[in-house]
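Of the protein chains in this complex, all but one are displayed in their positions.
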Amino acid sequence: MATRLKDTDVVIIGLGAAGGVASLPLSLAGLEVIGLEAGGAMTRRDFAPDEIRNNYRQWPMLASHKQAQEAPTVRATAAQTAVQGGAPMMNAVGGTSLHYWAQHWRLNPWDFKVVSETTRRYGASRIPKGSTVEDWPFGYDEIEAYYDKIEYELGVSGAAGNVNGKVDPRGNVFEGPRKRDYPMPPLRWTSFHEKMAGAAKQLGWKPFPGPAAINSRTYQNRSGCMYHGFCNTGGCHVDAKNSTAVTTIPRAEKTGHFKAVTGAIATTIDVDAQGRASGVTYLQNGEEFFQPAKVVLLASFAYENTRLLLLSKSAAYPKGLSNNHGQVGRHYFSHHQGAPVTALFPFDVGAWYGLPAQGVAIDDWADDNFDHAKYDFIGGANLWAMSDRRPIGASSMNTFGLAPAWGSQWKAFIKQNADRSHSSYIQKTTLPYETNYLDLDPTVKDPLGRPVIRITGEYKENERKIAEFSQDKMEEWYRAAGATAVVRAPVGGAMTAATHAYGGTRMGTNPETNVLNQWGMSHEVPNLGVLGASVMGTSGARNPTHTAQALAWRTADHIIKEWKSLA
Amino acid sequence: MKAHFGVCVAALVLAASTLPHRGLNAQSTSQAMTVTSPTLSAGQPVPRQHTPDGRNDSPAIAWAGVPATAKTLMVFCEDPGVGNPPPFVHWVVYNIPASANGLPEAMPIDPSVAMPAGLVGTVQGTSGFRRPIYRGPAPPPGTPHSYHFVVYAVDMTVPQKPNTPPLTRAELLDATKGHVVGRGELVATYQRN
Partner (left out) sequence: MSDEQPRVISRRDILKRVGAVGAAAVTAPATTLAGLAVAAPAAAAAPQPQATAAPREAFENLTAVEADLLEAIVERLVPSDEHGPGAREARAAHYIDRALGGALASSRQAYAQGLTALERYATASRGKSFLQLSHTDQDSVLIDLETGAATGFTGSSAQFFTLVLNHTRQGMFGDPYYGGNANFVGWDLLGYPGIRTMVTPGDQKALEAHTLTSNHKSAYDYETFNKATARRGDASAHEGLAHGD
């Protein structure tokens, strides 16, 4: 029998990038907020620049074993049996925002209006067959203020490309207009980044430094980035990486209206006789508790968001909470962010220090920034050339057919070339499809006996064509910068459990095809909201976190504004 | 100095010359060559020492009937039953001087070791195992595979760009299109239990 706790106004399940953001506006408004976090807290002392631990022993993820035990199963199509793979995220106060790359992009205006814009420019027949893509229930302009909010509240460094319609080539000339510049200049460039930028300009492209939720100088009394080289899957030893653990959550705690409960594993979102959410049942140290609340916000990352809804069955919601229209788990996709191009240069690129968020971007070939008349796909890719190298990783570099993987010949090769390869990060427009979805695995369970999520998904023809196109462009860019050899990774395949996972609880006007309304609140359960990229219906050619955080703040503001009718 | 190996066996000469000229452009100038080996016999299992069940040393290969117009020779060891597309390539050797009449047993697997005498300019190319060395038959247990030791005579030296990997069989066949003046092969088998 669960111990019933004192009532609270809002309970947030998950204190990662999204839940961690929502905690602040809600508590600033004076609402009483409880944050349930399955993991624990970590500090900068836990983040040694240690490649073995960070990159080969799953630190800091393994500080909590839970997420590995509930990793999704994966299959490309419904004709196959899904197999359990790895867990891409971590449970902790701050969640994966503790150690993610922290690239922090706004979506392009086109990403919100893929259907209407494609129809207008190229005709409705250009929408890929089998895609369930819809226009978002709002456009870029409606959330511009929230992008700005996140940039200033958390701290995002970058160079503006369009301030109130005035285009500035020091930034992204393709971006949607913003009211003001970033609060900090962008992270610095290395000589190699300068060289890549120069090569891009020679090609007639428009290179610019990418935005990051990482301080480029002291900000809010936290240090600027140290460029020490262990940012990839590493926490920050100086709190320059603006996770919610060092920004919004401590500020929320200071208001006195927010409390974080750690080691709390949510097992059910409960409902009352009227079909409204009544609170959350959770386990902590094996004991069961019920946290009643007037509003429930689900923010446990895409897979767990869908999972908890499907596992929260009741008389009013026999197929899972908010799933009477069968939309929970639908319109899922893993971002197409792999299939990199790797190059060998005849000179050192100086990448032993630096970080993945430090680099030069090309947006000329992203989304609808170029005319697709002669292409047979829609959308595009962001090309990103960054700094990311550590010793063990360098030792397993591609040898471009010039040496085997070990032995004397390899040793001579690695001595010369350890700092001479470069790999690009290419994020592509990815769309939802009818046959890509999440549901509960029929056989695989976590240690509590609860089924894990099953991913059924594969990259479709449109995305594979974008991938091939983007590899052509990346190779062109590398060779223009002096690369002597270039290799490409394969473009297709199954959608594995990803760090960028979208859908499952999509936002949209139509309750027949979407779980949430335009405010991130459930169409069916008025006092239930969902936060995170699971609400997003398209990806754009960039990371989801900035958008997920902007939407989290916006949902929180909506809850505050509508409190009387919601509570 | 010429390399001199083995003894030709009449049956082998007959077998070699009646084999169809697969993979060859239909040039009437391409001559049939004979391919022999002191340890390999046509239609017989490859001896263990030339497989990973033994030392995995390359076999000695000898040839005769090299046309006068030949400048260099190429040797491949291919398994037509494997690969997407087939064949799977176990060994590639090219730019063998036309003056050589064979390859000795146990060609070097260490690239810092010099080529044997009489083989100046010879290059071991990139095999299906992505290494510039001989690796012998290792078929999955049960079914026998055939291993074709093919020798081409070409009227050119194959150029190689600096700082590029040694060429593959596919690249070599492409580079020597229209330049093949002779061909022969010796087919052996191998089976693992």
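In this document, chain identifiers A and B correspond to the written order of the chains, with residue numbering beginning at 1 in each.
Definition applied: a residue touches a chain if its C-beta (ideal position, glycine included) is under 8 Å from a C-beta of that chain, and two chains touch if they have at least 3 such contacts.
What you are looking at is a predicted structure, and each value in this text was computed from that prediction instead of being measured.
Undergrad: Using the touch definition up top, pick the residue from B:54, B:121 or B:144 that touches the left-out chain.
TA: Only one listed residue reaches the unshown chain, and that is B:54.
Undergrad: Could you tell me which of A:394, A:444 or A:560 touches the chain that is not displayed?
TA: Final answer for the missing-chain contact: A:394.
Undergrad: Which listed residue, A:122, A:152 or A:353, touches the chain dropped from view?
TA: A:353
Undergrad: One chain isn't shown here. Among A:39, A:72 or A:229, which residue touches it?
TA: A:229
Undergrad: To test your reading of the contact rule: which positions on chain A touch the chain that is missing from view?
TA: 44-53, 56-57, 63, 188, 190-191, 226-229, 237-238, 348, 350, 352-354, 391-392, 394-396, 405-408, 410-412, 414-415, 418-419
Undergrad: May I ask you to list the residues on chain B that touch the chain which is not drawn?
TA: Per the touch rule, chain B residues meeting the hidden chain are 52-56, 109-110, 129, 131, 133, 135, 138, 192.
Everything below uses one rule, namely that only the chains that are shown with their structure count from here on.
Undergrad: Just the number, please: Cα centre separation of chain A and chain B in whole Å.
TA: Chain centres of chain A and chain B, defined by C-alpha means, are spaced 53 Å apart.
Undergrad: Using the touch rule from the top, collect the residues of chain B that touch chain A in their complex.
TA: Where chain B meets chain A, its residues are 110-112, 126, 130-131, 163-165.
Undergrad: Which residues of chain A touch chain B in their complex?
TA: Within the complex, chain A touches chain B at residues 400-402, 404, 408-409, 484.
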